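For this view, one protein chain was removed and the others were kept in their places.
Should a chain be cited, it is by its letter among A and B, assigned in written order, with residues numbered from 1 in that chain.
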Amino acid sequence: MAGLGLALLNSLDIGLLLFIIAVGLNIIFGVLNVINFAHGALYMLGAYMAFALMAGLGLPFWLTLLVAPLVVAAVAILVDRSMLRFVYQREVSDSLLLTFALLLILNEAVRLIWGTGIHVIDPPVPLRGAIDLPGGLSYPRYSVFVLLVGACTLVGLWLLFNRTRLGKIMRAAALDREMAQVLCINTRLVITGAFAFGAWLAALGGAVAAPMRAIDPGMGDKIIIESFIVVVIGGLGSFPGALLGAIILGLIHGLGGRYLPDANLVLPYIGMALVLLFKPHGLMGARKSA
Amino acid sequence: MKTPSRSVLLAVAMATAFAAGSAQAADPIRIGGIYLMSGSAASYGEFAKQGASLAIDEINAQGGVLGRPLAIQIEDSQGKAATAIQVARKMVYQDKVDLMMGLDSSGVAQGLVPVLPELGKPFMITHAATPDVTGKLCNKYTFRLSVNVNQNMMGAADIAADTGAVKWTTIGPDYAFGHQSWEFFSKYLKEKKPDAVLMEDQLAFPKFGAEDFTPFINSVMESKPDGILISLWGGDLVNFVRQANDRGFFKQGFKVLMSVGAATEVLTALGEQMPEDVWLGTRYWYGSWDNPVNAKFVDAYKKAWNQPPSYNAEGAYMAVYSFKNAIEKAGSVEPDQIIAALSGLTVPAPTGDLTFRAGDHQALIGPTWGLTGAMNAADKIRSLTQLHNFEGASVTPPVDPECKL
Partner (left out) sequence: MNLSLRLFFALAALVLLYALPALAPFFYIFIGTQILILGLFAASFNLVFGYTGMLSFGHAAFYGMGAYATAMLLQSLQWPLLACLLVSFVAGLVLALIIGFFCVRLDEVYFAMLTLAFGMMVFGVAHQWRSVTNGSDGISGFSVGSLGLGLDLTLGNPAVYYRVVLVIVVLAGLALHRICNSSFGLILRAIRQNPERVAFCGLNIRLYRLAAFTIAGGFAGLAGGLMAPFLRIASPELAHWSTSAEPVLMTILGGSGYFLGPFLGAGLFVLLETWITSLTQSWMLFLGIILALMVMFFRRGVLGTVLDAIQARQRRRQP
């Protein structure tokens, strides 16, 4: 029973981190109609930024968590203004291709700047070590922190989209760009802002994950497939869908890795295929109006 | 249309003559290296490159080999056999290398070694440990100076038997190296300690390059073994140790053996996070050999790169020197003559004298195992105590009957 409990906690951990990243992907698709293949690379960039700020400049962890995603968001704005604006009006496959090109460029750039080796940063002192749980188990403090960050992001995003004007503008632009323009919403700004915000979320995920995982140039590739699966299971463009999808994928990893290790590579894809068979637009996705 | 083609032919002829002429001026002996230069184990390739270039600089400073300088080019195998094969073809046919060395991955070695006879150049393996390349896949072009799984696991089984732990399990990467490590470890452990219990149903083989080891950590902890063989390496081992630390893995009282844990690549990345009282294995430990060759090597390496040499660096360093000795003994760079010279050759090395067994071209070398102790302040990594240098001849099984050179 203790094993199950640990596996579930693990699932929640993995799930919430994936949620932060997948929501960014959803926002970018929702508002820009762009599938951001480079989303994993932005996550990786967030992790490397955290490393550069903490290990290189010696910034404290809390400040790094603030600054690193902002830096990546700035990079995203640059990318949007210089590359993405050419493919907004074109068919979706073009944006997929362009963001794929961006992925290649970012991957190599990271390798050139920080080398090909593994980098490591430690959690700040108050978050090190483990908490003792009933049943003789211990759970790392930092993982609990990740749970908290995920929960706060969840609440914060919900409030943003449902209670603020900015959130409503983003949703409007996502639903019908021309109409939004007619209503004098500055769609240019909203688009760039959405992309930057999505990137910010991915980088936040990266910065939060950095003390838990080894930082290496391959980390982006792994996370992008995961985020795609989350978003497809949950439904493209759906916020609660992203949460549902992330939790499901977290459960697949946590429970599957524990009880079915021989199939743990294939399970997420089977899950994804199953969902799409019965609900082609994801569990909570809706068909976008033309 | 005759005039253009004639002048084209003339131009080509002139270019070839020019190229041939300039080549004769300082024609180096070319070595091609294939290592992991990307991905989570990229530092292994980087360190091998450092070791090799140290050897080349030293040799060239003393006049080179047979009056010719050595030159090396190192390319990335990306951990894929298909890539390594393409790279090897390019090196042999386009870049015209005379010798080759490398391979960090047993999987890559298993794919590349059968292709070597077509390429016709001697290949020195300095890291990949699968016994197959000097066993059922052996061919006359393949040599290995590094410890293979057989030799390492013989040493590991010895250490394991001494710890007194009874129930054993393993966590290893899900490819040849991980599986074969357990296969040979369990076989030798049973021989040395017949009452050992092998928990065959609870083995863990995460995918090589997996980021998240927590499910495997949890399941191993739950199965409550007495001892664990960990054959993870590179970025995997770094990730694993950090995640395991968080879960109190190393405080459960298991006897832990990390078969290739004493790699400076890993120890530097982990620093204090590598726990104490863990047995680490390696093919070369810079602090366990007291001879002039080692002293000179460690000194020169530290001076050049400000860190102690890893086993991958030492392997690459010795590959270059082994080639040098073989070429000088043969008096030529012809592949067949180098192979004849290298087979059975003994070369002075930081680990003592290195002999390439004629029957399968495997070097008779044993692993070094040690228990982690306090931090070595000067080198900024854990020190190793209770060092066991296993003697090559005693841990190397006889030539595999499937290998007929």
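Note that in this section contacts are C-beta pairs under 8 Å (C-beta built on N, C-alpha and C of every residue); 3 or more make two chains touch, one makes a residue touch a chain.
Just so you know, these numbers come straight off a predicted model, no measurement behind them.
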Selected from B:51, B:107 or B:248 as touching the chain missing from the view: B:107
Of B:168, B:208 or B:390, the residue in touch with the unshown chain: B:208
Contact residue for the chain not shown (choose from B:80, B:140, B:302 or B:329): B:80
Contacting the left-out chain in the complete assembly, out of A:128, A:141, A:168 or A:281: A:281
Residues belonging to chain B that touch the chain removed from view: 37, 75-76, 80-82, 85-86, 89-90, 93-94, 106-107, 110-111, 114-115, 118, 137, 174-176, 179, 207-208
Hidden partner interface residues of chain A, rising order: 29, 35, 83, 86-87, 90-94, 96-98, 100-105, 107-109, 111-112, 221, 225, 228-229, 231-232, 236, 262-263, 265-266, 269-270, 272-273, 276-277, 280-281
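Assume only the chains that are shown with their structure count from here on.
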Distance between the centres, which are taken as Cα means, of chain B and chain A, whole angstrom: 37
Touching residues (chain side chain B, partner chain A) in the complex: 37-40, 42-43, 45-46, 204-207, 209, 211-212, 214-216, 218-219, 222, 234-235, 238-239, 242-243, 246-248, 265, 269-270, 273
Chain B-touching residues of chain A, taken from the complex the two chains share: 2-3, 6-7, 10, 14, 111, 115-120, 122, 129-130, 138-140, 142-143, 212-214, 216-219, 222, 253-254, 256-258, 261, 264-265
